[in-house]
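Of the protein chains in this complex, one is absent; all others appear in place.
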Amino acid sequence: MMTMDQGAAPQTEGGEFVVSPHPYATQLRTERLAREAALGSRRETLLYLNGVNKTFDGFKAINNLSLVLERGEMRAIIGPNGAGKTTMMDIITGKTRPDAGEVYFRGEVDLTKHDEPAIASMGIGRKFQKPTVFESHTVEDNLALSLSGSRSVLTALLHKKSAADAGKIDEILATTRLTDKRKRLASGLSHGQKQWLEIGMLLAQDPELLLVDEPVAGMTDAETEETARLLRDIAQKHSVIVVEHDMHFVRELGVKVTCLHEGSVLSEGSIDHVSRDPRVIEVYLGR
Amino acid sequence: MRCMLKRLSLLWLLILAGLAAAPVWAAEGDAAAIVQSFGGKQGYDETETHIKEAAATGDPAVAPALRALRDGNLYWRKSDEAVFIATESGDTLKLADPMTGADAGTAPKDDFTKVRVKNSIRVAVTAALGSLTLRAENAVQRLRAADTLFSEADPEMIEPLDGAIAAETDATVKARMEEARAAAVLESDRPAEEKAAAAKVLEQRGDREALNKLATFASSTKDEAARGAAERAIAAIESNIAFWGQAQNVWYGLSLGSVLLLAAIGLAITFGVMGVINMAHGEMVMLGAYTTFVVQEQIRQSAPFLFEWSLAIAIPLAFLVSAAVGLVLERSLIRFLYGRPLETLLATFGVSLVLQQAVRSIFGPTNRQVGNPDWMSGAFDVGMMSVTWNRLWIIVFALLVFAALLLVLNKTPLGLQMRAVTQNRKMASAMGIRTPWIDAMTFALGSGIAGMAGVALSQIDNVSPNLGQGYIIDSFMVVVFGGVGNLWGTLVGAMTLGILNKLLEPFAGAVLGKIVVLVLIILFIQKRPRGLFAQKGRFVDA
């Protein structure tokens, strides 16, 4: 899965590291190297999932799932209903705790030890499968609440809108094509507009990693295309994981694809590679 | 059916009591005559014959007279040779009837003559007293003799008791005799080892009387070893009594728990299925109690012979009345508020105010009298705790209701659909389940159960318009604590809270106990915000 950095490993002799004549020193060094090797394999990654398991009432929703996302990468995740895609996002964002396995962000932060706000503040943003925006706020206020910055209650109380904030909001409104809706209540938006507003809220957070769950569900073809373009734009500056059923959309993104099935990775590679994989065809068509 | 059971056990008790009492009454006539024969001038031999005769009756009723004779307290009146037990005070005698011990006034000493005694007479009396009752044919009589001797704890009786114990065949009676002997030994001047052994015997007995005997002994004896033994026995008995005290508290707790179960279970299913809290639930309970009242009024006026059956009649009626009110409430109000649980809470609170005031206007603000049928009244003892029939039946009733509801939920189509709606309303409705109908049925069922709870509560609490209010908050706590994932949560929650409340009460008092329970619940939901048996699944909104 990951190629280990072999250069750092010392010479071996009969399978044993020889570091010093003292056996204990050798043992210590061996252990340290093993630790570093493990860290090394994830150090360069942005997101690192290894052997993750999650069981709901005896049902294995996530089964020994391993997945690695490089910095700056955009990844599409596909898989049949119930494959565990949303659950995987739940685990990454701290909504669900895995039963076993490692989940690391930037190679060093153990995400299983943090809760949702902490993880969000670290720079992981999430769009939900079902769009959720703050319905009784205007589009503009939705974005203002999502803007990165202090999350303390007292700062929020004394907060004054700065010019920089306003500029950022204008920019996001333009990106998500909501400029003329800025004073509208979010509850008055159409389904597609809500999806876009939610993506806009993600952008406002300025996260390092965006998790986007089914962004084009219920969109017209034209909207889908727009959304694909928007996501590709976003991927210029951010790392993104997109979950989607819509194969045209995934093809349009033109990125590496991971197919999940029954909670683990079934196939990984280019869209052509994955869609030709007989096992993928089996799970999509074989039932 | 329950009635029958109760009748049978009552009958059985009566037979037992009859067995115990019958021979005593039969012998009373002769016994009195024999006691009277001590009157008049007579020689020692004659007196001894009378003693033997008295003993031969086998009637313990003669024992007081014999004892008085031995102690020199038996007198006869010069005028008519009537015999009395008397105590001297100055120039007068305080008289008592020799058979019954009833007060017979006072009289000048000169009018009476003491029945004369000497040592041989005393020995004869003691022997007679022993054989008289301890060797009686009837086991119940022997038992009573042993009990009398236990409370008297007379060292003189040790020997007769020894004899009786050796001859005794009935294990229970023998044990009682040994206890009586032990009590006597403690009072005697026997060696310390024997007293220690006696203390052991009393420890076996383990009740408050044994404790008293041991305590008196321990405070008076000079013998270190014997006192040590007695104190150990006291400690053992005290812990035994404490155990039964706790058992009694647990019993009270179960009783409270069953009431909470009845009150909370309907709440739990409506909350589970519909996600709404019915603040008028307490008033459904209250309606059930008033239904019982009305039923009993009708019976009193037109068919008094049915009174014993009044609760059996009230239960289905209360169910129907409350279920009907619940149904109307759901159809006319709650269904319009679906998905707005907080508003539902407020609206149902309004309904509870209206229902309370309505009942107050119709039945008046004061408590109404609801009677207990015979089989609901009285109590019996288990070990050292007392169990009242009404509490017992309420526990049984609560468990029956619980079991019935379990059956309904798990074995009927309605139950299946209710569980489906509980877990995933949208999916259930997509599968063709008529969720509005399920809501209405659930609400009616929950309210109906509350009505039945009202029948039970009418037996132990005042029936007033505020009846429901007193239980509603505790019922909420049960639901919060037990969770709404399944009915067992409600059972465990109700029993735990009931028992916890009652166990805390002796230490903290009723009010502080309640507060402690509340704080514990708040701490508990830190760990499990959705209660003991949380509803599971991804569709439970966070």
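Labels A and B are assigned to the chains in the order they are written; within every chain, residues are numbered from 1.
Simple rule for what comes next: contacts are C-beta pairs under 8 Å (C-beta built on N, C-alpha and C of every residue); 3 or more make two chains touch, one makes a residue touch a chain.
By definition in this document, contacts and distances are computed from a predicted model.
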- Leaving aside the chains on screen, match the unshown one to its UniProt name from "Amino acid/amide ABC transporter membrane protein 2, HAAT family", "Secreted protein", "C-type cytochrome" or "Succinate dehydrogenase". "Amino acid/amide ABC transporter membrane protein 2, HAAT family"
- Among B:Ala33, B:Ala242 or B:Leu346, which one is in touch with the chain left out? B:Leu346
- Listed residues A:Lys113, A:Arg177 or A:Lys237, member touching the removed chain: A:Arg177
- Logged for chain B, residues touching the omitted partner chain are 271, 275-277, 333, 336-337, 340-347, 349-354, 356-358, 360-361, 473, 476-477, 479-480, 511-512, 514-515, 518, 521-523, 525-527, 529-530, 542
- State which residues belonging to chain A touch the missing partner chain. 93, 95, 115-117, 120-121, 125-126, 128, 132-137, 141, 144-146, 151, 153, 156-159, 161, 177, 180, 189-194, 196, 201, 205, 218-220, 222-223, 226
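Keep this in mind: only the chains that are shown with their structure count from here on.
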- Please report how many Å separate the Cα centroid of chain A from that of chain B, as a whole number. 65
